[in-house]
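Before I ask anything, let me first share the structure, which is written out below as structure tokens.
Only a single protein chain was left out; the remaining protein chains are all shown in position.
Lettered A, B, C, D and E in written order, each chain numbered from 1.
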Amino acid sequence: MSITLVGTSCPRLPWEERPAGDGRAVWRYSRNPVIRRDLIPGGAHASNSIFNSAVVPFGDGFAGVFRCDDRCRRMDLHQGTSPDGLAWTLAPQPIAFVPEDPAQPASEYKYDPRVTRLDDRWYVTWCNGCHGPTIGLAWTTDFATFHQMENAFLPHNRNGVLFPRRIRDRYVMLSRPSDTGHTPFGDIWISQSPDLRYWGGHRHVMSPTVFADSGWQSTKVGAGPVPIETSEGWLLLYHGVLTSCNGFVYSMGAALLDLEQPWKVIRRSRPYLLSPQTDYECVGDVPNVVFPCAALTDAPSGRIAIYYGAADTVTGLAFTRIDWLMDFLRENALPG
Amino acid sequence: MSITLVGTSCPRLPWEERPAGDGRAVWRYSRNPVIRRDLIPGGAHASNSIFNSAVVPFGDGFAGVFRCDDRCRRMDLHQGTSPDGLAWTLAPQPIAFVPEDPAQPASEYKYDPRVTRLDDRWYVTWCNGCHGPTIGLAWTTDFATFHQMENAFLPHNRNGVLFPRRIRDRYVMLSRPSDTGHTPFGDIWISQSPDLRYWGGHRHVMSPTVFADSGWQSTKVGAGPVPIETSEGWLLLYHGVLTSCNGFVYSMGAALLDLEQPWKVIRRSRPYLLSPQTDYECVGDVPNVVFPCAALTDAPSGRIAIYYGAADTVTGLAFTRIDWLMDFLRENALPG
Amino acid sequence: MSITLVGTSCPRLPWEERPAGDGRAVWRYSRNPVIRRDLIPGGAHASNSIFNSAVVPFGDGFAGVFRCDDRCRRMDLHQGTSPDGLAWTLAPQPIAFVPEDPAQPASEYKYDPRVTRLDDRWYVTWCNGCHGPTIGLAWTTDFATFHQMENAFLPHNRNGVLFPRRIRDRYVMLSRPSDTGHTPFGDIWISQSPDLRYWGGHRHVMSPTVFADSGWQSTKVGAGPVPIETSEGWLLLYHGVLTSCNGFVYSMGAALLDLEQPWKVIRRSRPYLLSPQTDYECVGDVPNVVFPCAALTDAPSGRIAIYYGAADTVTGLAFTRIDWLMDFLRENALPG
Amino acid sequence: MSITLVGTSCPRLPWEERPAGDGRAVWRYSRNPVIRRDLIPGGAHASNSIFNSAVVPFGDGFAGVFRCDDRCRRMDLHQGTSPDGLAWTLAPQPIAFVPEDPAQPASEYKYDPRVTRLDDRWYVTWCNGCHGPTIGLAWTTDFATFHQMENAFLPHNRNGVLFPRRIRDRYVMLSRPSDTGHTPFGDIWISQSPDLRYWGGHRHVMSPTVFADSGWQSTKVGAGPVPIETSEGWLLLYHGVLTSCNGFVYSMGAALLDLEQPWKVIRRSRPYLLSPQTDYECVGDVPNVVFPCAALTDAPSGRIAIYYGAADTVTGLAFTRIDWLMDFLRENALPG
Amino acid sequence: MSITLVGTSCPRLPWEERPAGDGRAVWRYSRNPVIRRDLIPGGAHASNSIFNSAVVPFGDGFAGVFRCDDRCRRMDLHQGTSPDGLAWTLAPQPIAFVPEDPAQPASEYKYDPRVTRLDDRWYVTWCNGCHGPTIGLAWTTDFATFHQMENAFLPHNRNGVLFPRRIRDRYVMLSRPSDTGHTPFGDIWISQSPDLRYWGGHRHVMSPTVFADSGWQSTKVGAGPVPIETSEGWLLLYHGVLTSCNGFVYSMGAALLDLEQPWKVIRRSRPYLLSPQTDYECVGDVPNVVFPCAALTDAPSGRIAIYYGAADTVTGLAFTRIDWLMDFLRENALPG
Partner (left out) sequence: MSITLVGTSCPRLPWEERPAGDGRAVWRYSRNPVIRRDLIPGGAHASNSIFNSAVVPFGDGFAGVFRCDDRCRRMDLHQGTSPDGLAWTLAPQPIAFVPEDPAQPASEYKYDPRVTRLDDRWYVTWCNGCHGPTIGLAWTTDFATFHQMENAFLPHNRNGVLFPRRIRDRYVMLSRPSDTGHTPFGDIWISQSPDLRYWGGHRHVMSPTVFADSGWQSTKVGAGPVPIETSEGWLLLYHGVLTSCNGFVYSMGAALLDLEQPWKVIRRSRPYLLSPQTDYECVGDVPNVVFPCAALTDAPSGRIAIYYGAADTVTGLAFTRIDWLMDFLRENALPG
């Protein structure tokens, strides 16, 4: 019996069929980068780069929260909308988050957002500057007003990703504990919460590999898009990092997590699914980066569209089908 | 009106008067080290060193949880008792913590305990190895059986110290987020919890200083003993670290925190109160370390006895009086 | 009243109008790189790269001093001339500097020249190898014979830039004290001299910023072309450096310095004016470098042509107008 | 009297004449990269990159041993054949080396092969993972079965290259002692053996240069292709490395070694012969790498075809003639 | 059946019984340091420190080869003699080694000698400076003339220790491959040779441990004295290193190696046998170093006297009995 996506249909999912003769499980959009670096061309927050961003279906089209570094290289989040997931209109000003409690600490910077639909809200998680990087959390119902909650964790942390439903009555968040700089280590953890305010029940999910086993993910690993529920488990697309003599190289892999105990890894890809090979992935503010942050799914067809940051400069789009991806994962699993 | 300690009397408090003519706010026990490195002389856990340990009044005398590194340099916690706080009997075996939930992750190592009396339990917090250092938490009512709870935080963290009462109906814990190694940075944070299981409401308390202001605490700072409640605020004894060309130097200072919003620092010492100057503080497994982890108080007299690790090898004892300490703090406060 | 350039006209200034619809204050020459890496194609000093170089009006056209790394990657300075500032003829041999005093220490290498017209001489300043990098100084009247003076400072120093006139009767030089290697810090200083031989009156001008304020200049900053006198102050184009996980990124900003006390910064750009975004800036011997070293000005029209090194490999040309640049600076100033 | 190559003819040597007007001693194949990164398009060992590889004349055409990193970034060696040295067919599976002695330690990974014809065998040397990198050694007579011998040296070592004949009755191997990571140092050494099993008589051959003399080879140097015997000495093509602020840059140079005492360097190039300048050399998994590993020679004509890894991603081909190369070396020798 | 030492009697073995009530397997000489730092008080090679040295029975007493750093901190080897192993007379001049072959490379420095009796010669191995540290080798029959052979290995290597007899017809040497500086890693390897000139058959023996298992040996391990043959295997005393926040700490442990396949570790100590705890071990040129280099044995009685460097400054002496040591090893073995 074949694997199926759990969820709704997304008829306007951006899509391009796999080129004939290409056997890869994931393939790039032919008109990448789907979002160019200077989509906000002027003003106080004219963009230097737009990448590592999150999109979701919204209304008749799509909405998103975008990492836009301005020409001061300040990192902030902008709201955006699109009728088709390809052509995007971004707000020229960063999102003005409204704190739930005026005593909450202020944000020094914000980057690498994810957006999770959960109950009747969209929750945004991101790397939030507060005496070091930690996980910021906010919610919106309209992509106009964003309510900022308390930071989920103590610093230093990055790549906080909220699951799209409660599991055993607990909210569940992935994250990658970090340090103050260009962290040369990184494991994926899961934390649990009764209320999205207090977190505990921390469980280790996965570590980098030994180089000889799977070099592309041997320095650090971190969650990418919101986990995708399937009939067999949670599909987690994640980034892995290799340390070359000329710096970090970020690629994308996949793992399947247990539905009820998502810290249990059922299967994890040994080869990468996508690594920096095109010009827009290899050349830019940070060369050699493929960094997935969002995925759109169409449950009936099993189609998945993946948005990823490229070279910390622009946003790329890639496609896969759940059955092809699962075949790949089964045939290319990292030995236990 | 003078400051007073909040709490009970401790008639058997170990004590030695300040030498005549010595104007220092804190003075050493003349027979230091109070606990020598080889107090557990043999067996599978014969001690290499005993330091950075926690003691509390218990029954007619005192009990404690001790960091004993064995001759493999494995770090573990031992229970100990003493009639007078000076002569200690330590269990030859490490404490066998009983997990509250068998699914809790195992500990790889344990070090630097603190013990907090809160309600009718003693809570132990320590640096707990679990894919990196984090804050372990356990409770006991008898110093015989210790019930291990979930780790409070994600790694990497050290120096978790629980306040001795709820504040605004929340349990409150200090900690020092860290990295995977000999962390060269460190701020003190406060986290809050409704139940000691889920934590949030993280607030920044204090950072290292600029070298030119107060060099001894310019690399990192971390909480020491359980905060001591006074009529003017919480008295926090803490360690600060200077980076010399020959490594770290750990000294002790003090701060006064707001009673209701303990992340607000009312006053903080600019000079150290105690720095490594004696042989047993300057020479040992890690030279030049003074690291306070516990304090006993006698409220009526205002006397305080401080236990501190020396050179990561032995345990020292020092004394102060609350009014002298507060005078020092007032006269030697770090400018805001 | 609008700002004006102080100085003479330069009718043959290389120039290209800003593309229609482009609102940027600085725009690139459409036929960049204006100087390719192998302009010296053969011989003992065949060029590996030509960049970070200085040009001035001279006679009916232009002259310059060029950093040419040969195919041993030895760094040396070559003389060059051009009728139009675009097509350059470079001497195949490095400049043979004539020491004023035979006892002067020899140069081990030379790089990153600037040329300042002052009185009736052209002074060349550069990074001079003498038991570490320091600031070399020489003068010429004909771009044929160059008289080398004593080094201005003790090592380690880079980016020495002489002002084009005495200020309060003192020669004035900018520099960026450094260390022995790929210096990860750097402030701009000013030094004063009665005679260009002895230097003192050192004043700090500006430091890197906090990352969250203006990341592109958060690691180090250094003076670029010779300061340009305007009616409102000295215009300083400078480079700033960001540290990514894959190395340094060099961009260009601007500052306005007080006319009489040029260590006082009136205004400084928060966003960059130019950052590495084209292929020739992002790919080469050192990826992601935009490094301005010279500017030509036409006072009547307010036009400015900026020469900058690209990827430590070739030389680019960019343009601005003083009023547009000043508008940019006013609207995008770093908060004080 | 002019220099001549010692050896046989190779009528099918891949070749392209030097472009008219180009005076360089070494020139690139116009259709580079000669081997693209995805020549093994699918299967369990689908290639991420193919580079730093070895080819020899074999039968009517050519055979080779190729470094193919798969999409796990595991490094292994594949056999390949070609009728013309340009179009290659690579085995989809790595070579299954047969240990001569079952007690030999296993290989954790294999990379950067060289192939030496010696007597009636082809010997393969490579960087072999065995508790760190060391020099693996194997032989074949048919490029189908490869017999793995004991590792030649203790770790850590890389770039082991066997001479194509015994010298003074001893087998002779070049190598570059290294450390556990991205080694920031490296000298070339020679070792001697009576039997290819036991090695001694170690002699130092050459070190990196002082930066000011020849910067491109100032961090480390390592042997490239099998030394080429000429009438004047052994021609050694080698790589040299410069440390820029954005990582290592690998270029190619040449040296002439004494025929009988090959640790004596007769002459060594001061400039590089080839440095990363094209897109496929500057952009890829490791930017800015030119790394020669093999050369084909045609003795009668003096033509030499050099295979080199480009950007640790693809394989390039370049050409030279022995007399032009020797002229270059004579005119551009590093002072003694 | 109890373990016995293989070998001859040594009636004048320096010895002191274990203090009553002391249960440790190894105990210190009460009059340590047995050799003080300034035993060579004057002259061109007046000693700064004497440590990490080798002694053997010779004639009616003892002879040795000593590491004497002079007051330039140059490292060299001196010959010495003693009637009782306690009072030593050292030659004021370093040993003038006579090269077997004048073409052998010269030594830049020499340190950390071991002396092995094998057949009718005494072989000296040491860390020999030759473009980096490697293993020097020499022999003597009279401790007057020392014949220097070729270096055993390529650099970088340290702690070369020769077994006292051939095993399976091969000479066998332990060593610890290193890098160019204060090597932060280190495994013990074995190499084999038919003739002490050519070496191969390299086998990995043991690695540092995970910190949580046995922290004192978690950074590097290296062989100490010449292995001692027993009825159950080769007894190897070795040093292990821990990295504290204030530098390296060197301690001593023991392992038992298979008699015929000495790369097979039968048993290895989890706790240290001796760690820096006395003043002369904790204070000196390099604080916190215990570094064994030689052992004298008396087979009939099972007594062993161990010479070890203390704080890289003086030489200490410690004692053990083979049966107590083996009991310790059995009861405190590192889990496999």
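In the analysis below, contacts are C-beta pairs under 8 Å (C-beta built on N, C-alpha and C of every residue); 3 or more make two chains touch, one makes a residue touch a chain.
Given the structure is predicted, the values throughout are model-derived calculations rather than measurements.
Colleague: Among C:N32, C:Q79 or C:N151, which one is in touch with the chain left out?
Modeller: Checking the options C:N32, C:Q79 or C:N151, the one contacting the hidden chain is C:N151.
Colleague: Looking at E:R24, E:R37 or E:R203, which makes contact with the chain not pictured?
Modeller: Checking each option in E:R24, E:R37 or E:R203, the one touching the absent chain turns out to be E:R37.
Colleague: Check the options C:W199, C:W216 or C:W234 and report the residue that touches the missing chain.
Modeller: For the chain that is not drawn, the touching residue is C:W199.
Colleague: In the full complex, which of C:F62, C:W126, C:F146 or C:W189 touches the chain missing from this view?
Modeller: Hidden-chain contact among the options goes to C:W189.
Colleague: Just the residue numbers, please: which parts of chain B touch the chain that's not shown?
Modeller: The missing chain touches chain B at positions 23, 211-216, 218, 242-247, 249, 270-272, 275-277, 279, 282-283, 287-288, 331-332.
Colleague: Write the list of chain C residues that the hidden chain touches.
Modeller: 105, 130-132, 134, 150-157, 175, 177, 179-180, 185, 187, 189, 191-195, 197-204, 207
Colleague: Need a quick check: the contact residues on chain E for the chain that isn't drawn.
Modeller: Touching the missing chain: residues 37, 41-42, 44, 46, 48, 69-75, 108-109, 129, 182, 246-248, 283-288, 312.
One rule holds for everything that comes next: only the chains that are shown with their structure count from here on.
Colleague: Indicate the whole-number Å distance between the mean C-alpha point of chain C and the mean C-alpha point of chain D.
Modeller: Each chain's C-alpha centroid was found; their separation is 41 Å.
Colleague: What are the residues of chain C that contact at least two other chains?
Modeller: 246-247, 283, 287-288
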